[in-house]
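Only one protein chain is missing; all other protein chains are in place.
This part shows chain A:
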């Protein structure tokens, strides 16, 4: 992999073939690879500096535009919302609704790890400059008080302690420190402002979370200090491909989530008829579990290291998330014994809390790849024949 990455112009296809089988967990490789395979970074190294700079400048412009400026306008124009002619305040309050929705979800991101409640290493406060402090989002929405040392339980039942954040006592202290979840909140807010068609939909936090997690923990400081801006572009790229899953009006379209779930069930029927039949007989609909699995690229079904490893493969998939369907089918076939003997209640519980029963993520990926290869082999037969016939026809013609 190092060899591929050291080339002046990186062969993306070759890289994807390697990264499909996983990026190394230590070092900077994964963060770099994700930028590349998500097309947030050009393959030609000579263009890196220019691209990165313009992306990062753009991002800080968005932050200024959507967060700092509205705040300054609000402060300078008038302190009385009623005397103002309208738009600024109207927009400002609408934004605050959006913000409180995002805040709720960003705050409860991955409660089973401490990362998101830890202070961010390089928050935008540092790179945008001092004036950003007036525009820190936390100033805008009323603080919900979170009592100290709450014990929390994640979906799979692990007990953990969340970091203490006292409501009022150390407000000053708190305002200077920005936590990782607050960076995620700002990223999602900027995305929502820029993408008025989608805005913010619950679940987007679960997509951006692991990306920021990977990029911000890059040991190479030159990269990690720009994790926020770079995450924004990687996330935007991922969203451009899975956006339809999040849009209600797309639900019934051929690229919408219902079609995706139906295709996955068809795939299951083909590869494991018994499991399909059990689900079908028990009237366990795809939307009971596949909706969440697929919209979130399985990020709520696994622990974060496993999600990240799975995403190496999903992001490397040349047919863009086609592999996701096979991963879902693989999971179902790997827990088939349980599903076949379970009743409706047992199976629903199982399908909604898979993290306890799932085998190692590598086994899932191997199984999914095996299923896909099987289909590819089946399909390639007639395909090759067709091609050779056409070639034959062509050569006959030219003669």
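The rule is simple: a residue touches a chain if its C-beta (ideal position, glycine included) is under 8 Å from a C-beta of that chain, and two chains touch if they have at least 3 such contacts; residues count from 1.
Throughout what follows, contacts and distances are computed from a predicted model.
Choosing from "Ubiquitin-like protein ATG12", "RING-box protein 2", "NADH-ubiquinone oxidoreductase chain 2" or "Ras-related protein Rab-13", the protein name stored in UniProt for the chain missing from the display reads "Ras-related protein Rab-13". Only one of A:180, A:264 or A:300 touches the chain withheld from this view, namely A:300. Among A:44, A:287, A:318 or A:373, only A:287 touches the chain left out of the display. When the missing chain is restored to the complex, the residue among A:277, A:318 or A:379 that touches it is A:277.
Taking the complete complex into account, A:341 is the one of A:240, A:341 or A:379 that touches the chain left out. Annotation for chain A: contacts to the undisplayed chain at residues 101, 104-105, 107-111, 146-147, 150, 152-155, 162, 201-203, 205-206, 246-248, 251, 269-275, 277-278, 281-283, 287-288, 291-292, 295-296, 300, 340-345, 348-349, 352.
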